[in-house]
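Here we show just some of the chains, and they stay where they sit in the whole.
By written order: A and B. Residues from 1 in each chain.
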Amino acid sequence: MADRGSAKIGVCYYPEHWPEDMWADDARRMHKGGIRRVRIGEFAWSRLEPEFGRSDFGWLARAIDTLHAEDLGVILGTPTATPPKWLVDRMPDMFAIDLHGRPRGFGSRRHYCFSHAGYRRECARIVTALGAAFGQHPGVVGWQIDNEYGCHDTVRSYSESALLGFRHWLKERYGTVAALNEAWGNVFWSMEYRNFEEIDLPVGAVTETNPAHRTDFDRYSSDQVRELNRVQTDILRVLSPGRDIVHNFMTFHSDFDHYDVMEDLDVATWDSYPLGSLDVFPADPAHKAAFARTGDPDMQAFHHDLYRGAGRGRFGIMEQQPGPVNWADYNADPLPGLVRLWGLEGIAHGAELVSYFRWRQTPFAQEQFHAGLILPNNETDRAYAEVQQLARDLIKLGDLGATAPAKVAIVNSYEARWFLAIQPQGKNFSYVEQIFSIYRALRAMGLDIDIVGPEANLSGYALAVLPSMPYVPPLLAASLEGFEGQLLVMPRTGSRTASHRIPTNLAPGPLAGLLGIKVTRVESFRPHSAIRLVFEGEHCTFDRWREFVTVTEADIVARVDDGRPALTRKGNAWYLAGWPDATLLALILRRLAGEAGLALESFAPGLRTRRRGHWCFLFNYGPEVADISGIVRGELVIGEHVLPVGGAAVWREGPGN
Amino acid sequence: MADRGSAKIGVCYYPEHWPEDMWADDARRMHKGGIRRVRIGEFAWSRLEPEFGRSDFGWLARAIDTLHAEDLGVILGTPTATPPKWLVDRMPDMFAIDLHGRPRGFGSRRHYCFSHAGYRRECARIVTALGAAFGQHPGVVGWQIDNEYGCHDTVRSYSESALLGFRHWLKERYGTVAALNEAWGNVFWSMEYRNFEEIDLPVGAVTETNPAHRTDFDRYSSDQVRELNRVQTDILRVLSPGRDIVHNFMTFHSDFDHYDVMEDLDVATWDSYPLGSLDVFPADPAHKAAFARTGDPDMQAFHHDLYRGAGRGRFGIMEQQPGPVNWADYNADPLPGLVRLWGLEGIAHGAELVSYFRWRQTPFAQEQFHAGLILPNNETDRAYAEVQQLARDLIKLGDLGATAPAKVAIVNSYEARWFLAIQPQGKNFSYVEQIFSIYRALRAMGLDIDIVGPEANLSGYALAVLPSMPYVPPLLAASLEGFEGQLLVMPRTGSRTASHRIPTNLAPGPLAGLLGIKVTRVESFRPHSAIRLVFEGEHCTFDRWREFVTVTEADIVARVDDGRPALTRKGNAWYLAGWPDATLLALILRRLAGEAGLALESFAPGLRTRRRGHWCFLFNYGPEVADISGIVRGELVIGEHVLPVGGAAVWREGPGN
């Protein structure tokens, strides 16, 4: 996408939506706006193959040439998220099937089942043709596979293809049905199977199905995403050597394992819609109101760090919100400056691409309410100027340098999300809310954070947090044993085996020795039925969840009001026996960060920093103008000491930092 | 229904529910109660044709004769809302199909698909038979076609019949599939079709379908209502000459174009259930509580004015609530007096019929909790006496005179409702709430109002309001150009073409010249995320919606706090760039009414007036007793100067008014 240590500005463009005689001017204005990358083609199948057996790649060749002529590197999308009508009519069983047995049909997008072998073949066919035609074009610098896997709840399908695939997958996993029956505990309600052909998908039963059954189906479904993705990458590796292959991931999406999919990709890009994503997030109304026009101060940063980790250091923003969007419940306008700020924040976190969605607002079809850089009448919209400012910022910053490893790590696990969604035990137990609250608390102290996967190497981190992870894989357990930094383990960790069973030694299962505790009971509560405790002189609570911990070798650092352990430690391994409120979480993390020797800040609610190379970035998400003179430790190359809401400042960090 | 300038009291009656020996006494008591019109027969198909090939019209002939003998004019309903079991069993594909593909079957009512050709033939057959039998009967003064089109969400059906009909309709509209693809913008997500047979109904897709696709399906579905209605009116025009043909419309119903259907009818009647309708309306709880036993002060008036417009001056109430109903979430008892007040208010607005539903409360089946004029044990219920009082009122008022055109018009559009429902962009954007709030604000100033359709001639009005109308048809645009009164245009107007696209000149599209503005951006907000502005010294807000307006030729009358235009005017054409709170809306309308030279009142919350002929009516919906001496400008022929809650006063307007 870009040279290491630098970053490019991009845009998403749909030449097929506009008369060909507009293309050259579009390209010229893109370049003038500082844009150097253009993503195209990802929904254009019906123009590439207007009908069965007839293809038309000429227009796309001309579009690429036009962009290339303006020095715009093309990221070419494979169009597999929108198979055309003639194709689906040839294999109508390719649709995903919903929970109620209904096909998820044609008329919008993502209308396919990941398990369908015929559709995989069609994907291979069109990708081969595209790769052959454009794989070596000098203007093509990268490929995007498909578009937003999982959007509109499309990972899990209850089709015949999925059923047959799942049975095969189970056979591979368990070998014998007796082993499966044993692993799942099917004796429980006479759910035992005599052969794999008796196994249905975990849907349509009278009440909840076996959680082990659902866990394996979640794993199977995730694997199919990787399979369909790999069908395409395998082809493009051959036909388009040297180009980066990417996918554009989403906000807080959990239905497939992004780390698995990334094994076949080069750069983890994601689609950043700060206002829309905050609008649909389960935050409290006052918080939503405070940041309705700036976006949450941590949500974008969280995903930058998440996808930088998933991309083994390489990530970018493939779609950046340029104004109001069309898809949230309510769609506010960003404050002036935010379109540039969001881009700059991506760069601060290491993005090598900040690509805005979209070039020109569409005047037709589903997304007419989605702003662009250019209005439908071809006048520039507000965002165009902010993108130009971002381009000027990049020039000022010059060589950005690489993103250094952080001192703090949060371990993220998609499998944990599935486990906790299958049996939340309390309706308000949300993995996403928990990991995000941990991230927010650490970041509000001014820390840079890495978000790493469950197989990451933690050595070198001064502080690591392990959010609730019911099943702890052996590799991670071993890694944690040897970890020398401070480690905070959240409740429910180690409470299940790979087969979604309670470990024979109870929770925390494989971490029992490390943590020196045993969990004998758990409880969940209604909102506002909190358990109270005093920690470092502050009145705090456990909301949502708490556990009854028996200490075997650990020290009890804090107790709840009824005297039971709230926080334990055994050396550097801490265990928190409940869901902390924001105050408690911040205090505990500050305590551990202190033990880890980290320098901490105390920022105003909407101020956030990030370091990249020798640059230190500071962003003001509001709601107040901020005097940042006490924070800045060098000469500002961007911004002023009085930072408006939506403003950004950058300085070169002195040797003392 | 009645002579012009007069009004009749009516009742809905089901002779087939009661022993024949009760009929004569029923008719006698109806007449004694002041009733002169009786609607019958609209659900009696299973008694008219007990089985295939056998009809029994004798009982109906005797019923009509019995009513006629007491000088009760019969409005005969066609029974097509309730086809009997033997009929649906002969053509089971006649059921409408719901959004999830399930037939909406037998067992209640309205179990048919408007698109089904076989069912249309059956309708023609039974109507022909009824028309032949009773079309020239001297006791039959009118016909009601079917019953409450659209009730229970029955306009749109996703059946095979609808699919085939829709494809045909599209072919008629677009000629070629290429034209359709272009109009809809199907290139957007590779949704292009190669022929009309590929087009599905806009349902069952993974996420939202093309808004143009849905818009056309809404138009198609509305057209089918008109078609089925016309099948019946064409027959009755021949077989029952000189009789009024009507349909009974509903409260706030939007799923078909009532103006279209009215082109084949003589009088627009509607079914007025003030308490039930308020209970299910999205009003705030305090408002619901304040008027729970009187009904909203404006809801009935709104529909009177709406349907008087749709009926080209001729309208009536076919079903008037007589006590608690059975179908709202909660069903309160009206305060004493309201049953008469509601009738009188209909008359004030020009109704030529006020017909109560129903004569005797049913002791069986679905509507047992719906009150009538007579209890199931044949004693009179409270409403009977109130109807008698209404009859005495009518005698006092004598010749009522015609309803004069109002000075103020609100333009209503069903198509606008569909556009805004298809892409609300903010969850709280409701056409019905907006147009009703405009109506309420104007009426609270004491104004008489006409509600007119989008093709109405506006000349002669001093003030017109155009609620949000995404697509402005050319005729209306031209009419507005020549309009000489004050015109208030609400946001989103002109923001889409007929094909649900953004106009090439952006919003307000065809009104750009008239209004002198251009809209470059819109935003919607969560409740309580308002934009503030000061207007005429009052602190006001834009809730739900606001727009960024560039002024090309207009003056900026008001700005929001961030300085952007809130209200513009170019001569007499005003544009409001947001969703006003009640205070702002009232101030703006008062300002425009002032410019239009209209005399205004400031009524207490529950006081409302209406003029008909030389009579001025005043109604007190409460919640307080009102001293109306300062309002009354003539000698009261009905009511006193101290008006109780639920009371009505009428005086002859003096020459000075």
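Definition applied: contacts are C-beta pairs under 8 Å (C-beta built on N, C-alpha and C of every residue); 3 or more make two chains touch, one makes a residue touch a chain.
Just so it is clear, the structure is predicted and the values come from calculations on it, not from any experiment.
Of the identical chains in this model, 2 are shown in place, and the full complex in the file is built from 3 copies.
Note that only the chains that are shown with their structure count from here on.
Chain centres here are Cα averages; for chain A and chain B they lie 48 Å apart.
For chain A in complex with chain B, the residues that touch the partner chain are 16-17, 43-47, 50-51, 79, 82-86, 89, 96, 100, 102-111, 151-152, 154, 279, 285, 288-289, 292, 323-324, 326, 329-333, 361-369, 371, 375-377, 379, 381-382.
Listing the residues of chain B that touch chain A in their complex gives 100-101, 184-194, 198, 200, 202-213, 423, 425-428, 499-506, 520-526, 528-529, 548.
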